[in-house]
Structures are given as structure tokens and as C-alpha cells.
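A single protein chain has been removed from this complex, and every other one stays in its place.
Every chain is named by a letter (A, B, C and D) in the order it is written, and numbering of its residues begins at 1.
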Amino acid sequence: MIQFMQQLINGISLGSIYALIALGYTMVYGIIKLINFAHGDIYMLGAYIGFVFATKTGMGFIPTLIVAMITCSIIGVVIEMIAYKPLRNATRITALITAIGVSYFIEASTQKVMGTNPRAFPNLLPKGNLNISGVVITYQQIFILVVTVLLMIGLQFVVTKTKIGRAMRAVSVDTDAARLMGVNVDQTISFTFALGSALAGAAGVLVGIYYNSINPLMGLVPGVKAFIAAVFGGIGIIPGAMLGGILIGVTEALVSGYGSSLYKDAVVYVILIIILVVKPAGLLGKNVREKV
Amino acid sequence: SPSTSSTGTTEQGETDTPAAEGQETYKIGLHYELTGAVADYGVAENKGSKLAIKLANEAAGYEKYVGVEYDNKSDSSEAVTIATTLASEGVIGVVGPATSGASAATYQISNDSQVIVVSPSATQNNITLVDPNNADSDVYEYIFRVCFEDSYQGAAMAQYATDTLAASKAVIYGDSASDYSKGLIEAFDTQFTKLGGEIVATEYYTAGDTDFSAVLTNINSMEFDVLYIAGYYNEAGLIIKQAKEMGIDKVILGADGFDSESLIELAGAENLNDVYYTTAYTAVDASEKLQAFIDAYKVEYNEEPAMFAALAFDATNLLIQAVEEVGSADAAALQAAVKGINFNGVTGDFTFDDTHTPIKSVLVVKLVDGVQSSADSVSPQ
Amino acid sequence: MRKNQFTKTNLAWLLVIIGSYLLINVLISAGVINKIYQTVMLTIGINIILAISLNLIIGITGQFSLGHAGFMSIGAYSAGVIVKMMDGAPSSVYIGMLVGILISIVVALIVATPTLRLKGDYLAIATLGFGEIIRIVIQNMKITNGAAGLVLPKLIDWPVVFVFLVISTIVIVSFTYSAYGRACISVREDEIASETMGINTTKYKIMAFVVGAIFASIAGTLYATSFYVIKPEIFSFNKSIDILVIVVFGGMGSFTGSFVSALLISVLNTSLQSFADIRTIIYGALLVLIMIFRPQGLLGKYEFKFSKLFDKFAKKEVRQ
Amino acid sequence: MIVLQTKNLTRNFGGLAAVSNVSLEIKKNELVGLIGPNGAGKTTLFNLLTGVYEPSEGTIELLVDGNLKSIGGLKPYTITNFGIGRTFQNIRLFKELTVLDNIKVGMNQNINYGVLTAIFRFPKYYSEEKRVHEEALKLLEVVNLVDKKDELAKNLPYGEQRKLEIARALATNPRVLFLDEPAAGMNPIETQELTDLIRKIKDDFNLTIILIEHDMSLVMNVCERIYVLDYGKLIASGDPDSIKNNKKVIEAYLGED
Partner (left out) sequence: MLKIEDLNVHYGVIHALKGVSLEVKQGEIVSLIGANGAGKTTLLHSISGIIKSTSGSIIFEDNDITKRSAKDIVSYGVTQVPEGRRIFKGMSVEENLYMGAYLRSDKDGIHKDLESVFERFPRLKERIKQNAETLSGGEQQMLAMGRALMARPKILLLDEPSMGLSPLLVKEIFKIIIDINKQGTTILLVEQNAKMALGIANHAYVLENGKIVLSGLGHELANSPDVKKAYLGG
């Protein structure tokens, strides 16, 4: 039982990291329907920016986090302006290919500039853990989970309850109609990217601290997993990304703990496919029949 | 010129004195993974190779050796094209690629066009044979390597664990997608069992994973003496850190994939106690030759050399030594020289066996607070 | 006039095929096409087969699949295993290919039946998942030699790839320009409307998917027998992405586009070789730039057809 | 002779009964109108009859080979092949296909050659394609679109798109044809032309036609009989004159003049 609880904790904390990355992914998708393949790379940049800032200035967690988030949001907005904005009216697959190009560009540039070897991230958060009758939870795990939940709530609030959020959704439904209401579409989309990239940047710093290791390709696996997490929950749905992330984390942990660690990824895919077959729009997605 | 900058195929030597009229020059292909998934290893080896060429040119007093660099993007079909290209460019030999898969893709081409390949780190079992799955098949005449085989290392570690560490129960943890890892696991498993030990469990991760807590939680609940991590430092560093933080205080064993400064950075020096790994390269009790390499490398690149760089340094020097012995670019003569070479490298002194694999002893390095404290020589029985 | 295969356009194509075969031969013996280019030609040929078969699924039928590399790996490993069993006998290539095709058909049916009900990105993710499952299975099988993969002799050369390129193109293009292809396109355009036209959309989706899988598998066999090494990691989802890039780059729905794009990307790749480690940076940037300037791909939906050309000539003659 | 009938047909969306307990009888070669306020469930009824939606309750029967056959819940393509054709309220042409190819897709089920014939281009392929081409042109003639056969459907003006949809529906060789607001967005002159077209195809193709329309000049003009839906329920049926004067219909739909 203790073992099971421990694995559950392991899974949830791993899942909260997937969720952290998936939040920004799914939000950007929800608004402009772009599978932003470069999202994982912005997350990686966030980690490197935090790394450089923290090691060069010796400053603590909060300034590092803020610097990484701001820089990433600027990078995100610039990428959007250069690479995605000209493609607003192109098919979505075209934009996807551009995102892949951006992803190659960021990865290879970082490899070139920062070197290919992994770096150790400075430890900016207090260590220590709680031991509840044998089940161990570290403070960092709790911290990340809390941050993820808060970000999810915050994001959901921004998108559903604020004026800018309404504008974001309006743009996603019908750009021209939104324009007719006086919405500045370009600004709204830039804001979306800024927000999504800032989240990715925050995730980069947090994960960097948590695992203490960053490298130029660190965005690849979590990028794909976050994408899968988003689809799991219903892509574009913010709480869905959280749910999907946690579900993947817990599945991986339980398969590793009780099945065979050899097949942990395969099992995740099998469950994903089963869920999609049963619920074609993801767990929280509404399966709307197209109105004819 | 700063040597870390990319030079591409621009055939640039490391000294500023170009070859004068009548002075011989030799091209050496440097074929590495400079970008892509395993760029980390390729880039390190590329540095080692370039250093070797630079030093040789300094000794010669002119740009005698020219490194022709290519990047295969960690992709084995690119490697085929590059091998073909290199064969047509009149190189006397090729060093690289870093990984077994990409290397194997180039062997038939290079061998058929009589281009010597010295692989720094193609450790897969029997990879120098025409059919690696068949231990009886012929060896490629022109293919050599300066590293030992996965099975050799894995078995050596099993031997050491049983004999020296008196371990009787082991847990193995390796990369399910890596041939290197799987080769080590198989050899360790076989030898350890043969010596009367028991493999309690074999667990797997996938390269790129960062969270190992689920498997480690599982391992933590088992009875065992040693944990054998069959993989590279990227993941091993994190596994060790997470294991120690979880309270797993058993002896940890590894292979030459541990050999990198990054291991210490990632795992934290305080977690690197009771850690042993097999390697051919250690700075412990460094010979003069080795110390010279380490110093030169630090001057050149402002960082500690890792095993990959050392192996590539040796592989490149081996080719250079053969050229110096033969004094011409004649393929057959060079091949004979390489085959019969008696090489004193920074990763050990060796000659080649029938499969063109070095006969050199495996060292087991012990880490104390992240520092290499002793090195024992072992050979599996 | 009785119409049969020997129409003017078909004869023109036949001439093109024979012509290019001869031309390549001449260029090789003249030394213009050296060994390197021959290797590059293999890559291009295989990539074209992969691209047109994916184009049938994505461009023509509108099903966003990210699992193409999975089918390629089936073809590669079937051939690999059989080549090993038959000790590299020349016929092992074709037996392996056949086995690969059969397995691919079965797997494609298994994949297609549940997943093709999904739409858009959900389908993409499900097919990606299947591709990865195939890879993980191969990675853990004994017969495939697991992660270490198989080292194989080189058994084929460019003429074989050429022949299969021709066959693939003929089959896929003929399929597309028939009632079957029209049905597939209608599925892409509007599923509900095409159901109302009496078209069993599921059937056509599966058909396109299976045909695509067959040719991906053939490409896999050709790859395995000409590139010495196959490992599971070669067929990861990055490979599927690479193929997708070729398709979109050339123009979704244009086979001519897939040809041009596979060619250009190879040329690009080869010419960027001299930039060593910054070539991926350049490649990424170029990808973005080209998509910005040609969002519909190089050729959009354009298709080269002799019939169009003949029509033009005919009109000119009439005018004269 | 009854060609199509429904009994107690019902369709719910969540709590909403979009179509509720509707029983209809359509006789051969009738031209029937279906009217009702927006959201009354007219399109939903079409969707049920053509298999786009499954009924929640009730039955649908179609005359097939002389017998009434239950078709409720069958797939749209099966129902189409039993002889029902339709157009859509929001035009759903194959936008990126040419006008001619749109028709050919409609004829797809009547093309007789196998995959192998298609791939190896056996003579049958050519003869069938030739036949299809000619028949498609004939259909385009009916709606006056021969000149535009090579245009992409998306480039046609709205009115012509509507006509193309009708021709495409005819291409499936239907016995019963459903038209959903064929005159929407047309001006009175265009509507007049459409009226003539509907009459013509009904006779030429020996069709039974059911049409939804808000333009009373069209409905009262061509329909022999009219059903009126409101809130999913049938509130009236009868000839145009009786409908015009029906209190309930005036109240719910037509409004006082």
C-alpha cells in the first residue's frame, strides 16, 4: 500500500511536469489552432535562460523565474511575428511545418551556442521532504504541483473570465467577426503567444531546478508528451491538459512500478488510443456532431 | 584561429603554415554526429580528433594532416552518403562516427573503397565483422576500432562485482532503446549469473527521460547488493542523484558511458560515493602522455576532456602513427601498418586482435565524492 | 476509337520513363553521376515513394497521419530478417518485400479501423502512437535484434529503386485519377457531403491508408537493402515528420510536388553539407522562409500532365 | 403509392426534442413543402431521413424494389444508394474540385470498374470514364452549367453553387430528392428560375421532391402539399391554400399581413 501510494505520488509529480508544459501548448492551440511544435523548445530556452541568469548573477528563484518568463514571452512573440503571422490564412499543416522549422532552428542554435552537453541547473529552491508514514514527498514536488494547479486556474480564469480572454476566444472562432467588434487581432494573438511562452519559460526553470539537468534537446520528449497530454484531455481545453498530463505521469509510474518499465511508453500510447477510440475528442472534449 | 568554431568541410589544418611545395599532406576524414540526438558524443570526439591533428601538424612543422569534417546529423543514412563522399575525396582514413549504428552503415562502403576506418567508440559486439550477428563471419579488412566491446566491459564489471565487491545480488537498469545499453546488460547478466550471482530485476528507461522515481521506488523495495546502470552519463547522473536522494545506498556500477564531467555535475559530487565503472581511460595516476593530452585539451577547449574525446584522440593518432610508419598514402601498406600496430595511447597501450578490436585491459574506476580515487585492472574469465 | 492503355499520354509517359532510365545510365558511365550522387539518388527515390504514399493519405484523402515511419519500418525489418535468413541471396529482397507488404496490410487494417474515425489532430496523435508502438515492439523482439538493429549487405542499386519508383507512381497516380481517387478527394473536402453522395467514407479512408502503407513498406524494404543498417530509432516519429515535410513542402495533393520537393530537399541537404554543424540551423530557417513564401507548397495543387500539354498543342494547331 | 413514410419520428439533442413524434407520408411523384419557424426541426428531419443523424425514436420506411424498407439509423451512403438524394442548407460542395468532378463524385456509385482496372487502366476504365463524363455533362446541361465545367466549385457565384448542388444530388440517381432552402440568398428573379428548374427535374427525372423553404412565393407556387413543423412537432399539413389560412401556421410562422 505504501509502495502504491509512493508510486502514485511519483506519477502525479511527473504528470504535473507534463501538465505544466501542456498548459501553454493547449492554450495556444485553443486560440489559433496551431500545433506549436516549437513549444517544447521554448521550454528548453526558458531553462537555459534561467540557467545563464542564475549562474551569472547568482540571484534567487523569483528573479530567475521572472527573467525566464519575460524573455521567453518576448521570444514567443518574435517567433509568432516572423514565422506564424504570415501564415494566418494558410492551412494548418503549413503552419505546423513552419513550427517544425522553428524547432530545428532553436535546437541547433542552442547546441551551437551553449554546447551539446548537459548542464547542471543551480538549485534555487529549498530541499527537504515530508515523510507521511513511509510515503515520501519532496517540497519541490509539492511546489511544482501547486504551481501547476495555480497556473491552470489562473490561465482558465484569464481565458474564460477576462476581456482579453473573451477576445482570444472570439479571434479563435471568427477572426473577421472579432475585427468587426474592434478587436486588434494581431495584438491578441501576440498576447496569446506571450502568455503561452511565459508558461513554457516558467516550466523550463522549474524543471531545471527539479531535475538539476538541462540540455538543448530536453524539449523534445516533454514536448511530444505534452502534446499527447493535451490531446488526452481534449486539445484546447485547459483543465484537460492538466488531467492528461497527470494521467500520463501516473500511467508511466504505475507501469514502471507494477508492469514492465520496458513498455511504459507503449502502454501510454495504447491507453491514449483506447481513450480516443472511446472518446474521440479527448477526456474533457465534447464530442459534438457537426451541425449540418 | 579559435578552434571551437565550425569549419565544415573547409579543409583547414590547425597550424598556420600551409604545406610547401613537395611536402606531403594527408587528408583524414572526421565523420561525426555534430547535430541531432547524439551530438553530445560526436562533438566531443570531433574535438579530440582535431586536437590530435593539430598536435601532429605542430610536430611536423607544417600542415601535414588535414581534417575533413562532416556532420551526419545522428542519422545513419546520412552516414552512408558521407562515407561515399569521403571515399571519393582521397582521405587516407576516417575517424568516426561515434555511435555503432551510424558506424556500421559506413563500413562496407569504406572497406570496399579501401579507406581505413578507425572507430573511436563503436562498441557494439562484433561490429567490425561483415555480419555482426555471426561471430564466425569475416572481419572487414579496413575497419578498426580503439574501444573495447560492450560484452567485454559488461562481463568485466560482473567479474569485479563478484570478485572484489563480493556481490551476489544485482539489479540492472538500462536504456531500452540503446544497443550500447542492451549489449552491456546482456554481458553483465550472463557473466554475473555464470559466477553464481542472481539478477534480481532488470529495469529500463528511455533516453531523454528525466524522472526515474517510479522504477527507483520499485528497486528500493528489493533486496540486492549492487545496481548496474548500463547507460550514458546523461541519464546515469540523474538516476544516481534520484536514487541517493531516495535513500538507495547500495553500490552503483556503470560502464564507460559514465565517463564525463557531466556525471558529477548532474549527480552531485556528494552522491558519487561507492560508484564504480569500467573504462579504458582514467586520469588516475595519469601517465605523462595522458597528462600532456589533458593539458593540451584544456588549453585548446577550456574544459576537461571526457572519454569520448580521448578515444577519438587515440583513433586519430593511430592513423597518424601508421602514416608516419609507412610514409605514403598507399592503402594496402597503411592497412598492414594499422593492423600490426603497437599503439601507446592515452586510453591504454594495445595491439589489435583478429577482429580488429584492441586487446587492452579494462579499468574499474572508483569514485569518491565524485573524484576518481583508484583504478583496478580487470579481465573477465 | 477503342480506348485502351496505349493512349497518347500513356505513351508519352512511357517515353519519359525509358528516356530518364537511359539518361541516368549514360550520365553514370560518363562519370557525371558519381558514387555520391548514386547514393543521393537512392535517398531521393525512396523519399519520393514515401512522400507520394503519404500524400495519398494526407493530401488526397485528407487524413492527417503521423505514423508513416511505422509502415516503413515494417517493410525494412521484414526484408532485413528475410535477408538474414536467406544469407543475402538476391531474391531475399523481393520475398522480404512481399512479406513486408502483407504484414503492412494487416497492420494498416488494424490501425485504420479504430483510428480513422478520429479527426484532424486526434488522428495525427493516434497514428503517431501506433507508429511508436510498432517501433517499441520491433525494439524488443529477438528476431529484429532489438535496439542494436540489423546490419545488412547492400543488395540493390539505383535501377531497382527506379523500377519501384515507377511502379509506385503509376499505381498511386492511377488510383488517384480514377473513381476511387475522386471518392478519396471528396472525403477530404467534405465527409458528410460525400456520404450523402453514396460514398462509404470509411472504406475509402481505409483503402487510401492501406495503399499508402503498402508503398511505405516497399520504401522501407528498399531502404534496408541499400543503406546497410536498420535500427528501430531510424523509424521514430521524426522520420514521419521528415516525410510530412517533403509532402507539405511540395504541395499537399500534388504528386509532381512531392517529386520536386524530395529532390530539392536532398539537394539542399547535400549542399548544406559544407556547413557542418550549422546546417540544421540553416535548414530550419529555410523551412520557415519557404513556407512563408509558398504556404501552399512549391507546386500547390499543380500536377504535371501530358494531357494538358497536348491540349495546349491541339489548341495552337487549331489556331494556325 | 407511398414512397416514404415516418412514424413517430423523434430526435433529441440533450434535453431538446428537435424533432418530436413526426409522422409523414410522401407519395410517388409528389412535390411536398416543409415549412416552419427557424429552429423548428426541418433540417434535422432531413438529416434523419438521409441518415446524417440517427433517430432517437420512431421509424423511417422507404419504398425499395416495391416494398417498404426500414432505413432509420442506416448510414447516409447506404440510404443514398437506396435512392435518396439531397442538398444542404449551408452549401457543402467539394470546393476544391471542378464543377464536373463534383458531379462525377455523385455518380461514383454507378461506376463499374475495380481497383485493379483503375490502376492498370484496362479498357473498361476508359469506357466507363467516357460514359461518366458524358452523363455528367448532360446533368450540367440541365442546370445550365456546362460552360463552367472546369471551374473550381468554390469559385462559382452563390446561386450557381446551389444549382450545382442540385445537379450533384441528381447524379446519385435518386428517386426521392430533398432540397433544403434552395432559394436562400436568391433574389426574386433567380427564385423564379429556380422554380422552373425544380418543376423540370421533377418531370424529367421522375422524382418525388420534398423541399424546405422560407420563401413563400416559391413554396406556395410549386408545392402540391405542405407540412408545417413547429418546435419539432407537426402542426399542420395540407394544400397551399389551406396552409395559408391556417391559424396556427399564421401565428407561428407566416405572421399577419
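Convention: contacts are C-beta pairs under 8 Å (C-beta built on N, C-alpha and C of every residue); 3 or more make two chains touch, one makes a residue touch a chain.
Keep in mind it's a predicted model, so treat the numbers as computed, not measured.
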- Task: Write out, one label after another, the shown chains that touch the chain missing from the document.
- Result: A, D
- Of the residues D:Met186, D:Leu207, D:Ile226 or D:Ile243, which one touches the chain left out of the display? D:Met186
- Query: Which subunit A residues would touch the chain omitted from the figure, given the whole complex?
  - Reply: 163, 166-167, 169-170, 173-174, 176-184, 291
- Item | Residues belonging to subunit D that touch the chain removed from view | 13, 35-39, 89, 157-159, 181, 184-192, 214, 216-217, 252-255
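Throughout what follows, only the chains that are shown with their structure count from here on.
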- Note on the structure: Expressed in whole Å, how far the mean CA point of subunit A lies from that of subunit B is 36
- Roughly how far is subunit C from subunit D, going centre to centre by Cα mean, in whole Å? 40
- Item | Contacts with 2+ other chains: residues of subunit D | 52, 88, 92
- For subunit C, jot down the residues that touch at least 2 other chains. 140, 192, 277-278, 280
- Query: Okay, what are all the chain pairs that touch?
  - Reply: A-B, A-C, A-D, B-C, C-D
- Item | Touching residues (chain side subunit A, partner subunit B) in the complex | 3, 6-7, 10-11, 13-14, 17, 108, 111-112, 115-120, 136, 138, 207, 211-213, 215, 217-218, 220-221, 252-254, 256-257, 260-262, 264-265
- subunit D partner, complex, touching residues on subunit C are 2-5, 7, 10, 170-171, 174-175, 178-183, 185-186, 189-190, 192-201, 207, 301
- Note on the structure: Listed in rising order, subunit B residues that touch subunit C in their complex are 6-10, 34-37, 39, 43, 69-71, 73, 75-78, 80-82, 84-85, 87-88, 100-102, 104-109, 124, 127, 130-133, 175-179, 181-183
